[in-house]
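In this view, the complex is presented without one of its protein chains, the others remaining in place.
Take a look at chain A:
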Amino acid sequence: MSKEERKNEGKNQYSIIIPTYNERLNIALIVYLIFKHLRDVDFEIIVVDDGSPDGTQDIVKQLQQVYGEDRVLLRARPKKLGLGTAYIHGLKHASGNFVVIMDADLSHHVSSSYLFVFFTRLSFTRSILHSFLILFPCDLVLPISIITRKQLETGASIVTGTRYVKGGGVHGWNLMRKLTSRGANVLAHTFLWPGVSDLTGSFRLYKKSVLEDIITSVVSKGYVFQMEMIVRASRKGYRIEEVPITFVDRVFGSSKLGGSEIVEYLKGLAYLLVTT
């Protein structure tokens, strides 16, 4: 069955965009885990690599041999050009009607003897608060399957992962890091009233039309980009659901956090306050 025929039948296809830079080992692991946990789902993985010097693209080519070039796509760029443009680039090659964005590092993970999935109140639909208890088998389930399931259940335009609700969480964070994270979150909530609990998360599922609509009006760079995406979506009235995810500290790959981030964050917050 060709891709066009599948689409005409009304089936959902998911394009998973993963921007990478020096994620030689992580990309192999993440591709394996996605294939393991999305068995009966029609998806494609689009790796947008910004010319990694560590040979990430060679690994992706090897993965293409294992999984097929129609399931693992490599859409590389010559050099580091930024997160937002990486998504736009991936979007151009995405053939699915849903787009999932995630990081290549293994920071998003979900355990699952039990998983609590909460329906949060929305800006314009005013749904009541449900809580569903979903029992999964003892092996691990990537949040990607939970996120796709949540979208199918609720028909939401965007489903985003959050670390701040029960069932989610972090591991490997010291007190300072938790403090800055919480402080930043409270600050953002005080001024922006965003309608989601976790603004800087980068694990999201969008309807493709929604992503295309928002991404053209976003101008920030870095993780403020993620914040701007979700705030603009909230302002436009799109339905946003949340799913708890766990954030385990990066195991492989160098951490990309720096010290000037606080200034960047405050500037981004001020910008969002005035322009959204």
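We adopt the following convention: a contact is a pair of C-beta atoms (placed from the backbone, for glycine too) under 8 Å apart; a residue touches a chain by one contact, two chains touch by 3 or more; residues count from 1.
Just so we're on the same page, contacts and distances are computed from a predicted model.
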{"item": "Hidden subunit of the complex - UniProt protein name among \"Dolichol-phosphate mannosyltransferase subunit 3\", \"FAD-dependent oxidoreductase domain-containing protein 1\", \"Proteasome subunit beta\" or \"Large ribosomal subunit protein mL40\"", "value": "\"Dolichol-phosphate mannosyltransferase subunit 3\""}
{"item": "From A:Ala28, A:Val41 or A:Leu81, residue that would touch the chain that is not displayed", "value": "A:Ala28"}
{"item": "Residue numbers in chain A that touch the chain omitted from display", "value": "22, 24-25, 28-29, 32-33, 54, 58-59, 62-63, 65-66, 106, 109, 111, 140, 163-173, 175, 178-179, 182-183, 185-187, 190-193, 235, 246, 248-249, 251-253, 273-276"}
